[in-house]
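Here's the structure, in structure tokens; my notes come after.
As you look at this complex, bear in mind that one protein chain is not there, while each of the others sits in place.
Chain lettering (A, B and C) follows the sequence in which the chains are written, and residue indices restart at 1 in each chain.
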Amino acid sequence: MADFDLVIRGGTVGTASESFRADVGVTDGIITALGSNLGSGTREIDATGRLVLPGGIDAHCHLDQPSGDGSICADGFESGSRSAAAGGTTTILPFALQMKGGSLTEAVKDYHERADGKAVVDYAFHLIVTDPTAHVIGQELPSLIARGYTSFKIYMTYDDLKLNDRQILEVLALSRREGAMVMVHAENSDVISWLTDRLEQAGLTTPIYHAVSRPMPVEREATHRAISLSEIVDVPVLIVHVSGREAVQQIHTAQGRGLRVYAETCPQYLYLTEDDLAKPGFEGAKCLCSPPPRDKANQEVIWSGLRNGTFQVFSSDHAPFRFEDPAGKMLHGTDASFRYVPNGVPGLETRLPLLFNGISEGRIDLPTFVRVTATQPAQIYGLSPRKGSIAIGSDADIAIWDPERKVTIANADLHHAVDYTPYEGIEVTGWPVTTLVRGQVVSQEGETLQSPGYGTFLPCERPNPPLPEPSLAVR
Amino acid sequence: MADFDLVIRGGTVGTASESFRADVGVTDGIITALGSNLGSGTREIDATGRLVLPGGIDAHCHLDQPSGDGSICADGFESGSRSAAAGGTTTILPFALQMKGGSLTEAVKDYHERADGKAVVDYAFHLIVTDPTAHVIGQELPSLIARGYTSFKIYMTYDDLKLNDRQILEVLALSRREGAMVMVHAENSDVISWLTDRLEQAGLTTPIYHAVSRPMPVEREATHRAISLSEIVDVPVLIVHVSGREAVQQIHTAQGRGLRVYAETCPQYLYLTEDDLAKPGFEGAKCLCSPPPRDKANQEVIWSGLRNGTFQVFSSDHAPFRFEDPAGKMLHGTDASFRYVPNGVPGLETRLPLLFNGISEGRIDLPTFVRVTATQPAQIYGLSPRKGSIAIGSDADIAIWDPERKVTIANADLHHAVDYTPYEGIEVTGWPVTTLVRGQVVSQEGETLQSPGYGTFLPCERPNPPLPEPSLAVR
Amino acid sequence: MADFDLVIRGGTVGTASESFRADVGVTDGIITALGSNLGSGTREIDATGRLVLPGGIDAHCHLDQPSGDGSICADGFESGSRSAAAGGTTTILPFALQMKGGSLTEAVKDYHERADGKAVVDYAFHLIVTDPTAHVIGQELPSLIARGYTSFKIYMTYDDLKLNDRQILEVLALSRREGAMVMVHAENSDVISWLTDRLEQAGLTTPIYHAVSRPMPVEREATHRAISLSEIVDVPVLIVHVSGREAVQQIHTAQGRGLRVYAETCPQYLYLTEDDLAKPGFEGAKCLCSPPPRDKANQEVIWSGLRNGTFQVFSSDHAPFRFEDPAGKMLHGTDASFRYVPNGVPGLETRLPLLFNGISEGRIDLPTFVRVTATQPAQIYGLSPRKGSIAIGSDADIAIWDPERKVTIANADLHHAVDYTPYEGIEVTGWPVTTLVRGQVVSQEGETLQSPGYGTFLPCERPNPPLPEPSLAVR
Partner (left out) sequence: MADFDLVIRGGTVGTASESFRADVGVTDGIITALGSNLGSGTREIDATGRLVLPGGIDAHCHLDQPSGDGSICADGFESGSRSAAAGGTTTILPFALQMKGGSLTEAVKDYHERADGKAVVDYAFHLIVTDPTAHVIGQELPSLIARGYTSFKIYMTYDDLKLNDRQILEVLALSRREGAMVMVHAENSDVISWLTDRLEQAGLTTPIYHAVSRPMPVEREATHRAISLSEIVDVPVLIVHVSGREAVQQIHTAQGRGLRVYAETCPQYLYLTEDDLAKPGFEGAKCLCSPPPRDKANQEVIWSGLRNGTFQVFSSDHAPFRFEDPAGKMLHGTDASFRYVPNGVPGLETRLPLLFNGISEGRIDLPTFVRVTATQPAQIYGLSPRKGSIAIGSDADIAIWDPERKVTIANADLHHAVDYTPYEGIEVTGWPVTTLVRGQVVSQEGETLQSPGYGTFLPCERPNPPLPEPSLAVR
């Protein structure tokens, strides 16, 4: 009888702090051994010349998420998770969205129904809190946290989603009491709407004006405000999809002051610029997302922030709106104001290769890659130690990478249901050839080998210790 | 026949940039000559050994301002202006307050009625904009600006006053189009209300908890936000009553980035601290104002900001609520929560001596004193060159100071109608012995020599060039 | 008999804090009256439509300064002061340079001989301290300060001039004890020499590589070090010829911390860039100075620093090396390494018009112009109130400007002895048409009307209060 169900043999294991040659032994879907010459496995995978990394955790993606405007997510949990797996991702965290006036518990129930039996990788849910009533704060959230929904996303913009500062404080205070984690979409809503109105009045409505409607101070202001509110409550906060220098500076300065401010960025801020929104006709809509991509200098700042630890999380913010589709980017036609174009870019599958390419180009090192794509997302969202690490006792969620393979990104090769990728034609070096979830190969050279439903729901731990209310003492 | 109506002879004239021995010649209320040995005056004042300074402009004071809560301003234009004159101030800028839902034009009319025939010094009005409807923005304000009401105060806190960010943008944009000036009370309303609720729930309601409800990040956040909004509109903005380091840093950094951000501070941030709010019983209510006084280290930062030019304006924010009075600080009794205590401290008369004392102590120099108490307020609010300067053609608004006189501040000696001063017992060196408005002595050694109504209304110029809307161009 | 020796009638007087229509009355070379309708003058100048400003103080210029390398200053006190006067400058502060091993007292004597009977405008001397021996610190400098030489320049670079940090501390401590003022040329010498050696080894020696040898961190480092040393001694310091953002940030931050750090900039940092050094052949040597001009973005930072008060002094750093001259820029021929090209650009005459053009372009206002070109230099270097102000009792040093005149700068029109100007062909708006020193017209429409020797030496006051040694107490 073999010593292990599976041995991945001869590869170089990478963690968030080191890399080393080791075989990986897996039993019952769990990593049970790392060793220089492990015994036999019922199954064996030859990883010679390959990197054996924790499967990616995509901590920010939208799948099968209903909207009020008629737009439709082209990807649900089936195509979304298949695409994720093909890109080396083994855990996804989409969102269960509370409708204003609605119940979060019901939303969670609904999302489970959307996900049940569909996914090929494991998943957890962040909650989007849009209506933090006393009932939601006092009853629903504590109950949901106890059941494993321990992170919330809140918005400072979008009329149907945004919270005011008081509501943000309530959510942050709840987070402190319960040891949860709050993610913030930080853009100043009023500035955006004011600029948008002015742009429309001036007839400036093509996709590039989306960027004009959201200049850097829009993001900087909201970032500073979110940090200030978390400082008042004395609770960690995470700023999602940070796009450039001015926001990075706010975060870095806050970290330097000792505040527990975390930050996420995304591939679109490393590879796209405003120029992509300025492409002729409606083409720019393919790269229309919020915050908008900035410029080359800001890309460098983002790379630098990944390197120096300002960022803890690298996600896709996958928003699967098809381009040539009346339920997608063309919801209101190609002449519609940017205001009505569904926001976001697809990226579940390309996220990891695009960042890995930064290793190939000498921009970041391997531990940084693992840290921001897997280990720290797992720790920050209460999935550690089960997920995010190649460690004894962790799930055998593993991506095996060929670090030398050159791939030119082409939508035709991707597995999502979106009809384009904003990264079409970019050549990257390094590609995930095999993706395993709990010891089973889910994706091999782009072929999905598990059936929908293989992926299971992950209740999350509280990522932080529950604490009493912050002090009201006189200094 | 004499050469001048009045000659002030033998003093040292101080301006915002220099000081020099000179006689001052006045004709028809106007300064018509400065000279080393001027001809005769019908009247002459011997200023030997004295400083001859521009009369102070108190650009932030509340007089006879109605409120919704039943509190009453003890000072109207008569006692207020008398007190101002006794303290060396020759121009005051109280506020005409728009009630939500009300007309600004009506408010202005009402305030004129309150002021007519009362004041002994000249006055202009800032407008408090609480309801920037399309009519207000499009009709009332342009018309009022044309009539000489060229500065507006807006609030980011107080439920009956505050604007949201969109409204602030509208006011800033109007200001840009019209060349006006916007003053901002920068505190985050939602944080204050959230902390206040928590404090009250915890039974922590004595005056010191007012300070706990408004910690420094409350002010820092709103300051950064106000600056960001003005940056979006590309228009000057002035942050009023800045209390300490974190807000000063935001302003200083913005100035360093080239933004036209101005700032005001007040005596309470130089002489009071939180400890004054912690005095036994209800006594702390005497020093309850917003933002609250901070600590000694923050006082030093404010002095430094006066010295290095971060501040352009030094005002009193005179808020004349009596202490032992059911229409004043004791509106809801002495056991009431700090939430219900009328905010503010009196200070029209003590403002200048308290700052002048900083010259005596070597903290600031004379030109700085003149700059922030007279010249720059006049320039920033469109009263220059008529007011704020000892210059040919300017109104002969002059305060003659004895720089050596030591005075222990005592409310019994003050001329306002408030029953206390927060500065009781502080000894200052330097005192304004004679105050002239348009060449007439209004106050002499504390005695008022002009009748109510001597003071006249001052229409203000536009302080900035009107500009078209900010660019919407793609960068 | 006339009331005044001279009346300048009908102009607009500008000071560092205001401007106003006034006649200026002069008696015995002193401003004795400002008035709206002064009596008669023996002489009268019609200044209708003109600006009547304090004559400029050029607080940083090199005239007839010997060097060790054979280069020769083309301008001595005669041509230099004539050129200054033609450009609206009425006081110049060149340097008396101590040779290493030499006596400062002797240097001062020597410079007086060079100046005596030559100048048409008044002058004072800064001392360049290159060898602060115990004798110099303990004897010569106190004695020279008592005689009116109250400011010193020290260098952190140039082998024959530079001081080490210990020497800088000794000079700063002396300055504190005596109430003097220390000016610092802040560039890191070792970095320059190391980069220069490497550039020469690589054969990169044309003028543009002068800029490569002195990148921004060279200046930033030395600026921070000079500030730190002055902070240790607790004494004011002034950083001369600041070129761009990184140095400005160090200064602005130090000012924000409450340190008395002053700063000077020059026209070359507003109008030239590195590109000017990259001109074909040896042409770039015309703009070779230290620190080197930077780029357009840095120019904007300098303008902004003038506007927001970071800078107190605007000087020329006039260095009169002729271009086509074996004692000038071509000292070692046109193929010589940039290392051997005499540093500096001429600018005495163009300094004021180039800055005034910033008023015409809306970059700065008139009080700022007066402040940095006259009033603050006088105050910082102990020449106030005699110089730098249009004030009663001050010398009648006045430049009368035509604010509308457009002039295209051409070396052929200038009065210095240098054979080029780096500003050739630049059109400016605003020109000083008449320059008076002590009530006498020295320059009128470019014509010099006083004889050499009209200008007199100015002993300077101590600009700061002498203070005991800084505290050695335990905190």
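Rule of thumb we're sticking to: a contact is a pair of C-beta atoms (placed from the backbone, for glycine too) under 8 Å apart; a residue touches a chain by one contact, two chains touch by 3 or more.
Please read all numbers here as calculations on a predicted model, not as lab measurements.
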| item | value |
| --- | --- |
| Among the chains presented, those that the missing one touches | A, C |
| Given C:A211, C:L414, C:V441 or C:C460, the one touching the chain that is not displayed | C:A211 |
| Which of A:H62, A:R220 or A:H252 contacts the chain that the document leaves out | A:H252 |
| Among C:I232, C:A327, C:V407 or C:I426, the residue in touch with the chain that has been omitted | C:I232 |
| Footprint left on chain A by the chain that the document does not show | 13, 15-22, 25, 30, 32-38, 248-249, 252-253, 255-258, 300-301, 304, 307-310, 367, 370-371, 375, 384-385, 389, 391-394 |
| Where the missing chain touches chain C, by residue | 164-166, 168-170, 188-191, 193-195, 198-199, 202, 204, 208-209, 211-212, 215, 217-218, 220-221, 224-225, 228-229, 231-232, 274, 278, 295, 469, 472-475 |
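Simple rule for what comes next: only the chains that are shown with their structure count from here on.
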| item | value |
| --- | --- |
| Most distant chain from chain C by Cα centroid | A |
| Intercentroid distance (Cα basis), chain B paired with chain A, Å | 50 |
| Approximate Å spacing (C-alpha centroids) for the pair chain A, chain C | 57 |
| Mean-CA-position distance for chain C and chain B (Å) | 38 |
| Shared interface positions of chain C, touching two or more other chains | none |
